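One protein chain omitted, others in place.
Going in written order, the chains are labelled A, B and C, and every chain counts its residues from 1.
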Amino acid sequence: MAATACPECEGSVELAESLTQNEILECPDCLSELEVVTTNPPVLALAPEMAEDWGE
Amino acid sequence: MAATACPECEGSVELAESLTQNEILECPDCLSELEVVTTNPPVLALAPEMAEDWGE
Amino acid sequence: MDGLVVVKIGGASGVDPDGVCADVAALVRAGRRVVLVHGGSAAVDDLAARLGVPQRHLVSPSGVTTRHTDAATLRVLQLALLGQVRPAVLAALGRGGVRAVGLSGLDANLLRAERRAAVRAVVDGRRVLVRDDHSGRITSVDGGLLRLLLADGVTPVVSPPAVAEDGLPVNANADRVAAAVAVELGAQALVFLTAAPGLLADPADDASLLAEHELGEDTPVAGGGMAVKLVAAREALRGGVRSVVVSDGRVASPVGRALDGGGTRLR
Partner (left out) sequence: MDGLVVVKIGGASGVDPDGVCADVAALVRAGRRVVLVHGGSAAVDDLAARLGVPQRHLVSPSGVTTRHTDAATLRVLQLALLGQVRPAVLAALGRGGVRAVGLSGLDANLLRAERRAAVRAVVDGRRVLVRDDHSGRITSVDGGLLRLLLADGVTPVVSPPAVAEDGLPVNANADRVAAAVAVELGAQALVFLTAAPGLLADPADDASLLAEHELGEDTPVAGGGMAVKLVAAREALRGGVRSVVVSDGRVASPVGRALDGGGTRLR
């Protein structure tokens, strides 16, 4: 399983075989939410913080 | 060629082999505009008078 | 605004807009001031199918499902709401003798919204950020335009979309639009007409209608459209609207009945 560095704490984040664009992962070290910005090569960025707000 | 009576003057109006619904004919006697209201049997009625008024 | 009623009619099948419009017309003739707000998800789905525009839905991490408004769907939504549902409502009101004027968020920027630039959703079991969603949350309503028209005897008919900071349209939930309009105008009552008798203790039993429901209590029916209605109801109540009712849109005189104690009053 591949891994890459957390952009927040530089800890190691393991990556599944198949990544999806815009998927959200959690850093096991700092618990940051990370967005998959590109899949090949895998690049992670801190996901924007947002309140959940729904309704069509 | 078939013929039918003009609803206005009761003169004879000749009918083409193939009539079209809502077609306009002219009575040769009284010059009324006549609308084909049904085709089988052919029934004629006085066409409504209207100014031409166009524009999409 | 004293005696003003905001009525939200849905797009669900079963609710007859002509019947609602006839009832609204009777209220207006009797001197009530009314603002009508409509959605039209069934019309959007139908037109999307005719145009071959695939419809996707987003499931929030907490399980709420909403329409994924991508660029093509936003165009279909405007076609269906502004070019089909609203003209039918306006014509029905006009036949009832009501001077009704349709307004969407694009008219004089009536409804301003903050676009959700990224929406957290669960797709195929994975948490993702959806970045092509053109929907947003209402941030302000131009009450001045509505008051100008109401004072002239006009009944406004308000539709999504709203307009975002960049001047482009964004989808907005019509229930929450209705709540925002009711709050801005200081409405006396906000009525949500649905294809159900109101809030039911047992969703399978129409006879289990709750006459009242305190928001924050365990909500018996949290699924689908009702959940968003409860969110909108809370916004309206917090904003000072005295009476918020979810009531049956399928009966005769649906608005009159809702104002006379029909349906479920939310607190």
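In this text, a residue touches a chain if its C-beta (ideal position, glycine included) is under 8 Å from a C-beta of that chain, and two chains touch if they have at least 3 such contacts.
A quick note: this is a predicted structure, and the numbers were derived from the prediction, not measured.
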item: Displayed chains contacting the withheld chain; value: B, C
item: Hidden-chain contact residue, picked from the options C:Asp2, C:Asp152 or C:Asp205; value: C:Asp152
item: Touching the absent chain when the full complex is considered, from C:Val34, C:Leu58, C:Leu103 or C:Val177; value: C:Leu103
item: Given C:Gly3, C:Gly63 or C:Pro87, the one touching the chain that is not displayed; value: C:Pro87
item: Missing-partner contacts on chain B, residue numbers; value: 20-24, 35, 47-48, 50, 52-56
item: Those residues of chain C which, in the complete complex, touch the missing chain; value: 47, 50-51, 75, 78-84, 86-87, 90-91, 94-95, 99-104, 106-109, 145, 148-149, 152, 154, 161, 163, 167-169
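Here, only the chains that are shown with their structure count from here on.
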item: Where chain A and chain B are represented by their mean Cα positions, the distance between them in whole Å; value: 78
item: Intercentroid distance (Cα basis), chain C paired with chain B, Å; value: 54
item: Chain C residues counted as touching two or more neighbouring chains; value: none
